[in-house]
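The other protein chains are all here in position, but one chain of the complex has been omitted.
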Amino acid sequence: MLSSIGIILVFSILALSLFIIYNAYLDLKTPNQLVKKSIYKLSLFQTTFTILSFFTLIIGFINSDFSLINVYENSHTTKPLFYKIAGTWGNHEGSLLLWINILVLFSYLFLVFNYKHNKKFRLYTLISQNFLILGFVIFLLLNSNPFSSIYPVPLEGLGLNPILQDPALAIHPPLLYVGFVGCSIYFSAAMASMLSGYNGKKFASSIKSWVQISWCFQTLGITIGSIWAYYELGWGGFWFWDPVENASLLPWFAITALMHSLMVLEKRNVLYAWVIILCLLTFILSVTGTFLVRSGILNSVHTFANDPSRGIYILLFLSLMIFSSLIIFFKKYKKESYSFNLKSRETFILVNNWFMAFFLITVLIGTLYPIFLDVLTNLKISVGPPFYNIVIIPLVVPLLFLMGIGPQFSWIKLKNKKFYKIIFLILGAALINIFIYYFFGRYSLLTNLIFIAAIFLILQSFVDIRKSINKKIKFEYPRIISHFGFGLLVFFIGINHQYSFEENFNLKVGENKKISNYEIYFKNIKIEQNKNYKAVIGNFKLFDLKNNFVQYLDPEIRIYSNPETLTYEAAIKTKITSDLYLTMSNVSRSDYYNIKFQNKPFMIWIWISALIIAFGGFVQLMLKKNEN
Amino acid sequence: MSLKKIILLIYILLITSLFADNNKFEVLEIYKNLRCLICQGQSIADSNSDFAATIKLVVQDQINEGKTKDEIYSFLISKYGEWIVYQPTFNKNNFLLWVLPYLAFILGGLIIFLIVRKNKHNQAQ
Partner (left out) sequence: MKISISQIIAFSFVVFFLSILWLGLKNNNNYDTKSLIGNKISNFQLSSIHNNEFISDQVLKENKFTLINFFASWCAPCRAEHKYLLNLSNENKEIKIIGINFKDKKNNAISFLNELGNPYNFVAKDLDGKASILFGIYGIPESIIVNNELIIIKKIVGPIDQKQYEEILRLIQ
């Protein structure tokens, strides 16, 4: 029965989007300055039905209703309730329904909140967004229907992948999708702006909050995903430049660039064409990312189950999106004439865009090149962390300096020179760096520069926040907070990378191993049977010889039955100063266990820094709300 | 101490860092650059598989024989193809991969330069 309800609801979303497109199109022609009431109603109905359809699926998971194939394939009666619910969007079909929910919700909210804006602009946005909704709903119905039913109804489900049964991963998709999918609305707004010939400044103000929201959630989503990878995947790292990670990072670069360029468009009414391009590009990158992740074209530890038919559909949709936006852009493009003074905030915002574009192109090329080469020459290569690190890291140094210096410039032209303060701060940063260098261990020239640049940005942020508080310039707070967070992030990642150590060795129960100032004693192995898995738990006693205390670590090997999977749970002790990380795996056909022991300084500060970056964005939203 | 002397001191300290302790042979770095062929996107350093364990032994042996990083990579590439290393070698197939990002960077810089220069022109007039 749930199946029928769900399918009916989805069909009504389809029908409603067609009605909305038709009615909006008709309303465009009327001379009335206000959007017809019926369109609001249709949009509200659409939103209601969409949310209901999502709840229908959730109910299916909560009740373990295996008449739905989707529930059967991705759930199990012994799953804890929280993960039954999270299982709704932890699979391809369910997450697609979540996509549609956000598309529809944002469509309605944009219509309503922008009531002060031009009618044609809002109607075109609605039409464009509903074409996107149409595309996704048709995809869902034809190819990835979460409501397809199965008969006879199986008694038990196949289960949810155990590594997905984690609180961080449960909220990671919703957070990320508000970013990923949220940018659809300003894609549509950009199309609308071109079609209705809307004024640049007004366009900027209409989408500003939406860009901000999607940026905040994208940042949060990526951060939570990394935290999950660290705590759950058991390798001790948090970023692998894996195609799925890159797919979420590409839109982030574009949204960041857009967020900065919007300031110029709003303030000085230039860079209109460039802002439009960024709006279009962001959602295009999102859909490209979705294509890469769901079509099976790339080999990754994160991918959903592969199905090439999905790939064909998404590629078709992507092509339609790109071609239609490109054609409309070229038809409506009007050449802008502008120039910026070198010593102006506008120029530095362009510089931000320049760097974001570079990072974006690097990650895009790195991700796509293996496909490109394979298609053209049948050669298979891997492009992994070393490539991205070598190309990107050196340019983070000038970026950090520019992030500190750029905002010192005022709009249009810098009024007075205040460079001596900046040089003083750089020297201060260099001194702190030398201190670290000599007291904690030496490192390469590049690392020196990274630290100096990051510490400079942190110091400059302190100076800026003090000045802003004194002069009560509230609008600078978000920028200072986010840039500060970024400086912290680079600093802590640098320290962590430089001073982490990792040791790999084989040990039998009862054996000892000494590593630097630690001694590890393999006490025993305990076997435990849990609700849906069997755990082989290793008991380790860790002696910290330098600080003279004892720690217990219990890594696990988990054997799940539905589905049959093996996972390695790391024993992680998180402290303010560092994390201790221990994993164990058994060496086949032997009593030995392979132990990996890591000491990772300041791990938690990496997460805190990333959250600070996102927090700056939220402060911006709060300030704007207060303003209204 | 004058400003110039401070700058000079910092400069010298930075230069000495060029000769920093980078001779510590990072086996881990090699393990992280090798791909586990039977895993779904994991390095030899991170993988618990049998294959990864064997590769680690072989790499360790080669290091003890005095082979350099590049020699070890060449050896494994000759056996398993370029897929096994995460850092693409710079050859005629891959040079586009390494060069294009920097070309894009230079292009971006050029665009900004032109925009700023136009302003100077306008100002001059």
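Chains: A and B, in written order; residue numbering restarts at 1 for each.
Following the convention adopted for this analysis, a residue touches a chain if its C-beta (ideal position, glycine included) is under 8 Å from a C-beta of that chain, and two chains touch if they have at least 3 such contacts.
Here the structure is a predicted model, which means the values were calculated and not measured.
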Q) Among the chains present, which touch the one that was left out? A) A, B
Q. Touching the left-out chain: which of A:110, A:252, A:272 or A:291?
A. A:291
Q | Among A:150, A:318, A:431 or A:465, residue touching the chain not depicted | A | A:318
Q. Who touches the missing chain here, A:21, A:104 or A:368?
A. A:368
Q. Which residue numbers on chain A touch the omitted chain?
A. 288, 291, 295-297, 299, 308, 311-312, 315, 318-319, 322-323, 326, 330-331, 368, 371-372, 374-375, 378, 380, 588-589
Q: Over the whole complex, note the residues of chain B touching the chain we left out.
A: 37-38, 50-51, 53-55, 57-58, 61, 76, 78-81, 83
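The rule is simple: only the chains that are shown with their structure count from here on.
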(Q) So in the complex, the part of chain B that touches chain A is made up of which residues? (A) 6-7, 10, 13-14, 17-18, 20-22, 28, 32-33, 35, 39-43, 45-46, 48, 50, 53, 56, 81-88, 93-94, 96-98, 100-102, 104-105, 108-109, 111-112, 115-123
**Q.** In the complex with chain B, residue positions of chain A that touch it
**A.** 235-237, 240, 242, 299-303, 338-342, 347, 350-351, 354, 357-358, 361-362, 365-366, 369, 373, 377, 379-387, 390-391, 395, 427, 430-431, 434, 437, 442-445, 448, 502, 504, 568, 585, 587-588, 594
